[in-house]
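Just one protein chain is left out here, and the rest sit where they should.
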Amino acid sequence: MPVLIKNTGFYALVALIVLVAVFPFYYAILTSFKSGAALFEITYWPTSFSLQNYRDVMSSGSFLRNLGNSVLISTTVVAISLALAVSAAYALARVRFRGRGLLLLTILSVSMFPQIAVLAGLFELIRAFGIFNTPLALIFSYMIFTLPFTVWVLTTFMRDLPVEIEEAAIVDGASPFVVITQVFLPLMWPALVTTGLLAFIAAWNEFLFALTFLSSDTQRTVPVAIALLSGQSQFEIPWGAIMAASVIVTVPLVVLVLIFQRRIISGLTAGGVKG
Amino acid sequence: EDLAFASYTNGASAAFLNRELANFAKQSGHTVKLITMPSSSSEQFAQYRLWLAAGNQDVDVYNTDVVWAPQLAEQFIDLTEAMKDRTAEIFPSIVASQTVNGKLVAMPYMTDAPAFYYRKDLLEKYGKPVPKTWDEMTKTAAEIQAGERKAGAKDMWGFVFQGAAYEGLTCDALEWIASSGGGHIVETDGTISINNEKAAAALDRAHGWVGTISPPGVLAYQEEESRGVWQTGNSVFMRNWPYAYTLGNGGDSAVKGKFDVAPLPAGAEGEAGASTLGGWNMAVPKYSKKQKAAIELVRYLSSDEVQKRRAIELSNMPVLEKLYDDKDIAAALPFMPAWKPIFQNAVPRPSATTKVKYNEVSSRFWTAVHSTLSGNGTGAENLEKLEIELTELQGGSW
Amino acid sequence: MESGPTLQAQRARAAWVFLAPTLLVLAIVAGWPLLRTIYFSLTDASLTSLDTARFVGLKNYLSWITLKSGRTVYTGLLADPAWWGAVVNTLRFTFLSVIIETVLGLVVALVLNANFAGRGLVRTAILIPWAIPTVVSAKMWAWMLNDQFGILNDLFLTLHLIDHKIAWTASPDTAMIAVLIVDVWKTTPFMALLILAGLQMVPKDIYEAARIDGVHPVKVFFRITLPLIRPALMVAVIFRMLDAMRIFDLIYVLTPNNAQTKTMSILARENLFEFDKFALGATASTMLFLIIAAMTAAYMVFGRVNLSGGDR
Amino acid sequence: MAEIRLHQVRKSFGALEIIKGVDMEIRSGEFMVFVGPSGCGKSTLLRLIAGLEDITSGTLAFDGQTVNALPPAKRGIAMVFQSYALYPHMTVFDNMAFGMKLSGADKAERDRRVRQAAEMLQLTPYLERLPRQLSGGQRQRVAIGRAIVRDPRVFLFDEPLSNLDAALRVATRLEIAKLHRSMHKTTMIYVTHDQVEAMTLADRICVLNAGRVEQVGTPLELYENPNSLFVAGFIGSPKMNILKGGLAQPYAAPTIGIRAEHLAISGEHGAWRGEVVHAEMLGSDSFVYVDIGAEEPVVARQNGTASFQPGERVSLTPDLGAIHRFGEDGRALGRLPARGAA
Partner (left out) sequence: MAEIRLHQVRKSFGALEIIKGVDMEIRSGEFMVFVGPSGCGKSTLLRLIAGLEDITSGTLAFDGQTVNALPPAKRGIAMVFQSYALYPHMTVFDNMAFGMKLSGADKAERDRRVRQAAEMLQLTPYLERLPRQLSGGQRQRVAIGRAIVRDPRVFLFDEPLSNLDAALRVATRLEIAKLHRSMHKTTMIYVTHDQVEAMTLADRICVLNAGRVEQVGTPLELYENPNSLFVAGFIGSPKMNILKGGLAQPYAAPTIGIRAEHLAISGEHGAWRGEVVHAEMLGSDSFVYVDIGAEEPVVARQNGTASFQPGERVSLTPDLGAIHRFGEDGRALGRLPARGAA
């Protein structure tokens, strides 16, 4: 009997969490099916089902291209920052050398400036490199926030891996590169997936850099594209279309999360060492 | 040559612009790439600022707000020579707003001014005239609101406007103050005139609206929120720009055909109301490598025909005086005549005077107004403080 | 007795090779912009005259002149009450949001860590708030929090939680609450996911030992789980803290220009781009940097974050 | 102080059945030792008793009360894990004190008990260290210490001494025996691979084989009367010599077994002749491996240092009364009736 109560309580908690998390999104979906004055009416259940907003968004200019840009940029950013961060984290977590703490702090300090404060300087750099209005501009500038984060998180997680396993690999003749790629990475799936997803989403959702460093509609990423969705006149906010676009851009992320969350499993290091 | 034109667009104007740009390409041989900007004007401004500061050569023509010209004057070329055949036909006040130290910073091509929206049906029902003064408006609004609520419309309010702390509030408040004889914050000669009794009274009056005839949330309303309340039929009056007219008469609007517009109320009987001047212009940055072609584009987009088409297709107000008497336009836009008196009473914001400091002046001003509206000090107190701040900001000169 | 560098030294040298790419990228992408910003904070730069900026020392931070009357007038950022207001707002927001998000994040992570049917879907659902672009979700919430046609007021009224519609984002009393609600909704998943990853790395056999020891689940959590995920938790909190201290877009969209929610970033942006006070904006940014650095340092000291952790 | 009864207990991991219907009764206060080949399911059985794994089918009862669904904490057990499972973030002291602290024991008492256990396990100098700063044997001792500071109904030990040196192992073994006596005869279940431990500590030994119980009995019962070839081969070190076919025939059984100590070696005549292949010298004794034509060399024990060299031909004489006889199915057939030298 108490088990039943406990279970019921647990599932109630799950339901509550899901409800709170998803409700606004649900509301966005509802809204995306509405148009005109219906937008200003409060409904809890779908009343109309019009795909007009979706059609508008998809046909508006270059939304699909923007989606493609976002995928390309975010994927590249995550790939590069994970690659860099994994190797940096190995050094920071696994090797004792002087100045390690200071180095970690320095890396962290990059994340301490407000984004707008680096905007001007970054813009100068990007123009100096001649990558203004190319995906490279974003891939490059996104490193400023993805790298410190990934380095720190991965360092923390790498520290927890049993020393003996690394030593076994070293004795087996593994170079640090092999240790990282063939021994550590498989054990760090939860951390990798988590940081990867968080960094991906951060890059996916970034707005300010994307707005500033890209100038043509075909190069833009989705958050900017959504922000640039416009109504019929300056002050009109096209709610229906914005919601439809948001739903569209959230779907790939949901799929991504669905695929990768399987990798967030426990007990990966079980059975390796005794002690 | 390939030109790049940075401009905010919306659904309708994008289609329009693309067509015109194609036309232009055919005529001149210059292709134009459109750089879409966000709708928030402060975001556009920040963006332009940055691009201009960095000497960005990738943009050849900028679409600019009325209040920006003085702030960005240094970075745009002088269009006086290139446009001298045109400027004479434009409302002089508009040209003046874009002229800094004798330099025509940007070429105006459309203008804008808000109006007072009222519910014909409700005024009729309660036998009230269109209010001429703010006090009258207050009374009428309260009465109808009470009546309608009793009749079951629980969410009915008297008046909605833009009360959020942003540039829009500067416009709204400037109207209340100017129409009450409280001056224009900073006068054209540079004197700070804002700290006066009339202005304080105007603000206190507006404070009286919040929570009585205006929803408390009005303190966070921008244009769209006001329109939302209005268009769902939950407000008797509204202060808004012309765009709400077309939308209000849209297919599913609750107020379709039930409303009309008038000039904004005045402070006292017999005086004229005031509408803040809005509008858009085009400017060519001095960093552009293709200034000649850029000027051609500006000339084309501000030409008579394009302005006329723009008026007909987009209901944008032209800056050419003569177009207001154009038959085609009058036929296409029946409300246009209603706006003519509104334009006559349009007041500019003190941007020309305060130049690069305008944004900060405006920000201080709307902060003071917002404080007053939210009951954080009286109008007199807040304006006194504002005066000190502005004096300090002014320093030696604007 | 010839012998090369010790094994430890060889490892250390290899470590620098592994660090080099990251450091290089960071130096390029962050070095110049950060130094530029700090430099500008010491000049009288404005956006129209970046190149002709003159060095003015610490004037933008604080300077004073003694008037003839003998009164001393202070100017500069540190003498600006608006700045201190922003500091207080930011700190208040940071404190509240980080605490709430950490606690909720822990709860959510613990739930997600349990084994139950549909866990994958729930995990995905949880992440949705974080996945929606801030630009959009802030607007969405502004819409939902609207006093007239916002669904929240309607919902709360229906549930009899409130007796009149509240203008969440407009009223000075609730603006901060509104921002907190949205921020908590949006970033709890971030915390939850990081903590979840930490939970998954805890060796399972320790829990078995705890079960044998008869430790109550609550105690297991506080005495075993928490200490073991502490490093992960600390990092999550640090990054949350940094983000919270720099909060910008949410407030910019939700409660722009509201004095109660004006934060340091908002103030910096205002000065950098809206007003013609680029140098002051750079000063505010630098100050924000210094304050964050100080807070982080304090947090690390009090939270006993072990930077040189590991035993090798 | 608890009687434990297993009835048809089975445990599967997925499709793989690991425990295949175990019936057993462990008397209250008994010292029961589980032995069996590596991977036969000893740890699993212990974990089932502890409640760390769910029983797939069958019942487990403590003092007559079914505890299948009782959480481990409520079973009143203490356990030493084969993999130690120390709390990595706690010092040795805290690791040992943790369980007591939570059960709300008095601080002074706790301190006393922990220090006493540490003293006994020679851990006192390490009380403030973290597990990762300890040697393998020290970790194992912490794991033992953690179990013994508590006051459980049942002790479960999973190879607790495997990483200790001989001296310490003997000392600890004696301590465990003492503990068993002193603790009002707490029930103890002990897994080991060490013959000496099994023989000396156990009240009864349970021999497991591939998830089944082969035989349960007192140590000497198992040593002297194994009821199957498997038990015969498993108990005793070196392994009992097993002879088949022609070599077994004279003793009227398909298979016979004879322990090393029951084979006398002589240079001349005996029952079997063969060549010495190898001699292991342990100091106290020597084991001589002689190839007499069986599948494997036969081991004979000789006190002291062996005098035989590989290659030498010798004779072996079994103690007839010590010959174990087994049927085709591996079951024991009973000893030869007569006793005497061949």
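Order as written gives the chain letters A, B, C and D; numbering starts at 1 within each chain.
Keep this in mind: a contact is a pair of C-beta atoms (placed from the backbone, for glycine too) under 8 Å apart; a residue touches a chain by one contact, two chains touch by 3 or more.
Worth saying up front: this structure is predicted, and the values here are computed from it rather than measured.
Novice: Which shown chains does the hidden chain touch?
Specialist: Touch partners of the hidden chain, whole complex considered, are A, C, D.
Novice: Given the contact definition stated above, which residue among D:5, D:169 or D:324 touches the chain not shown here?
Specialist: Spelled out, the listed residue whose C-beta touches the missing chain is D:169.
Novice: I'm checking contacts with the chain that's been left out. Which of A:9, A:46, A:99 or A:267 qualifies?
Specialist: A:267
Novice: Using the definition of touch stated at the top, determine which of D:99, D:152, D:219 or D:257 touches the missing chain.
Specialist: Considering the complete complex, D:219 is the one touching the chain left out.
Novice: Among A:64, A:168 or A:258, which one touches the chain that has been omitted from the display?
Specialist: A:168
Novice: Among D:10, D:101 or D:193, which one touches the chain that has been omitted from the display?
Specialist: D:193
Novice: Determine and list the chain C residues touching the chain excluded from the picture.
Specialist: The missing chain touches chain C at positions 1-8, 10.
Novice: By the contact criterion defined above, which parts of chain D meet the unshown chain? Give residue numbers in ascending order.
Specialist: Residues of chain D in touch with the missing chain: 13, 35-39, 41-44, 82-83, 122, 133-138, 141, 158-159, 162-170, 193-196, 199-200, 219-220, 223-224, 233-239, 259-261, 280-285, 301, 303-305.
Novice: Which residue numbers on chain A touch the omitted chain?
Specialist: The missing chain touches chain A at positions 162, 164-165, 167-175, 178, 182-183, 186-187, 267-275.
What we mean here is this: only the chains that are shown with their structure count from here on.
Novice: Centroid from C-alpha atoms only, then distance chain A to chain B, rounded to Å. What do you get?
Specialist: Chain A and chain B have C-alpha centres separated by 39 Å.
Novice: State, to the nearest whole Å, the distance from the C-alpha centre of chain B to the C-alpha centre of chain D.
Specialist: Result: the chain centres lie 91 Å from each other.
Novice: Provide the list of chain D residues touching at least two other chains, using ranges where the numbers run on.
Specialist: 83, 86, 132
Novice: For chain C, which residues are shared contacts with two or more other chains?
Specialist: Counting only residues that touch two or more other chains, chain C contributes 50, 149, 203, 205, 269, 272-273, 278, 311.
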